[in-house]
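Below is one structure, written out as structure tokens, with a few remarks after it.
Every protein chain except one is present and positioned as in the full complex.
Right, chain A next:
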Amino acid sequence: MKLKLAALSMMLGALNAWAYQEAPMLNDMVESGAIPAVDDRLPENPLVITPVNEVGKYGGTWRRVEPNYQFHEWSNEPLVDLDDNQNRIPNLAESWSISDDSRVYRFTLRKGMKWSDGAPFTTEDVDFWYNDLEMNSELEPSVKSLFLSGGEPAELKIIDEQTFELHYKEPNPHFIEKHLRSTMEFRLPQSPKHYLKEYLPKYMDEAELQAKVTDAGMTDWRQLFQNRWNTRSNTNPELPVLYTWVYDTDPQELQQRAVRNPYYWKVDTEGNQLPYIDAMTWPQTAEPQVRILKALAGEVDIDRISKLTSDFTALKKGEKAGNYKTRLMDLSDHANMLVLIPNQDYTGDDKEVLRLMQNKTFRQAVSLGIDRDTQNQILGVGLSAPAQSVVLPDAPGGSMETTEAYTQLDVDRANKMLDSIGLDKRDNEGYRLGSDGEPLSFLVHFQAGRKISEEGAILLKADMDNLGLRFIMRSDEKSYFNQIRRGSEYQMVLHNNTAGLNPLFGANNYFPVMSNTNFAPLQAAYYLSNGTNGKKTTAEMQPLVDLYEKMTKETDKEKFAQMVDEVMKIHSENLYAIGILRYTGSPAVVHNRMKNVPEKFYSVYKSPFFHLKEQYYIED
């Protein structure tokens, strides 16, 4: 019986294989002979997507308004994806297996799958992407942590045309979640060997390549290669990809466009090749005010309109006239939109400031003195929540206890705590003097142009004035701000914490092990350089480093959550970073003509930015 069923389903499968339909615009191209028939374009086993509400209709253009640079981010096609419940589901790979110790990852690609120009996509491309691009020290001077374990890059083994394995030296249980996060991390879907090898010295005659470089008005082959590879922005409309829509315009055009990939490898439950929507357009530039006005005029189908929650009301008001619905896109993998980070490794001159920043009681007093409710009303229109800089309460290892530690405003207690650590004398303006009797002030850097920091800085200063602490808030232009943060001479920075689900993704927020760890930059440099640079890890911080090393190798989910909890308890007690507020959503609009849009269209770990975007359709 079982055998019969299997045979029947195989027959049905075979039937299915000859029952694919395609978009009218592709049908025309088939008839003119420009592309092969749909059955020949799809892989033998296309990914079947179940539409959110119903099978859709072909056609239409998705009008967007967020400018250029994000297109690739939003197109990402990982090997293995996550569904709404964070279960792993097939995507580029039709199947996969992970060894029990999480050292060996085996992926099987779809047989007969093709790049957007019709060339076959096989493990040869994987080999090229991994060995010739990611492991090429001329393109990538240091190997990404995604491919590293135990200090060594993983080894790629090609099994056959569809199957490959990544062998790590040590357990690496987070590869799947990590490779989902960004196209900068995982660039396989835009690395076709047959196209890109023309621009790589390994495969090309040197003189010929140099001629190409000179023709393009460039000086170095890498300039041309990065340009062809679309790594920094959209620069090359010719690059074959595996994405839903293929970038199609000159980068200098005012109206940017991507059109459907005729070889897209997903179908709906009735065998219609996806996507339903023909093309996507977005402007080359659009100022925030213009985006809001365009949304109000109903000229945006789906997009994030603003990063400020407070713009929600303006958009909500225009819903009827503009024929759209306003939604909040949750940044559900981010932790805090505002965090004050004292530098434990401060190397500047003010020893009293260093003493205080290293004092747990001082940090706790500062935290107790912050009026988070007012901050919430102003920065988050009341939709945010006060929180320490720890993972979200419903994330594995998160809890309300760690979230709410020292977040309740208590000025009396804070004042007493400050008095108890030698700050009981004040100057004639009411500001506290240092324990040495000298005037005391703290310099806080924040990023200019980041609205949340700018407004938060004003409120924070007022709160600190209330405690008699003189905080000087300094706004620095973005790249300068980042430069300051990479050094060790700053006293405090006011920024965010992006790791709200898994503390390893954005480990700089929790562990002194990353080059942009703001609470202990020198100890991080020490860890990264194996002890040649920076400052030796203190006994106080050592537990964090130990936990970090254990967590990167832990395959058991429960044990992992326990360790997360441990880390969060250390942070909620020591407050190496003083959390202020949780993130709030960004206002987005969904036009009423857009159908099949899921309730939650901004999925965790950033990928894909628009969840299930291939099955949205337009009903005019």
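Everything below uses one rule, namely that a residue touches a chain if its C-beta (ideal position, glycine included) is under 8 Å from a C-beta of that chain, and two chains touch if they have at least 3 such contacts; residues count from 1.
Just so we're on the same page, contacts and distances are computed from a predicted model.
Enquirer: Pick, from "Menaquinol:cytochrome c reductase iron-sulfur subunit", "Peptidase S24", "Peptide/nickel transport system permease protein" or "ABC-type xenobiotic transporter", the protein name that UniProt gives for the chain of this complex that is not shown.
Expert: Cross-referencing UniProt, the chain left out corresponds to "Peptide/nickel transport system permease protein".
Enquirer: Hey, which of A:Glu185, A:Glu198 or A:Glu566 is the one touching the hidden chain?
Expert: In the full complex, the listed residue that touches the missing chain is A:Glu185.
Enquirer: Which one, A:Pro90, A:Pro251 or A:Gly422, makes contact with the chain that was left out?
Expert: Touches the omitted chain: A:Pro251.
Enquirer: Of A:Asn53, A:Thr347 or A:Ser515, which sits in contact with the chain we cannot see?
Expert: Here the residue in touch with the unshown chain is A:Ser515.
Enquirer: Of the residues in chain A, which ones touch the absent chain?
Expert: Those residues of chain A that touch the unshown chain are 138, 141-142, 144-146, 148, 181-182, 184-185, 216-220, 222-223, 226-227, 232-233, 235, 249, 251-255, 257, 283-287, 289-290, 293-294, 296-297, 299, 477-480, 482-483, 486, 506-508, 513-517, 528-529.
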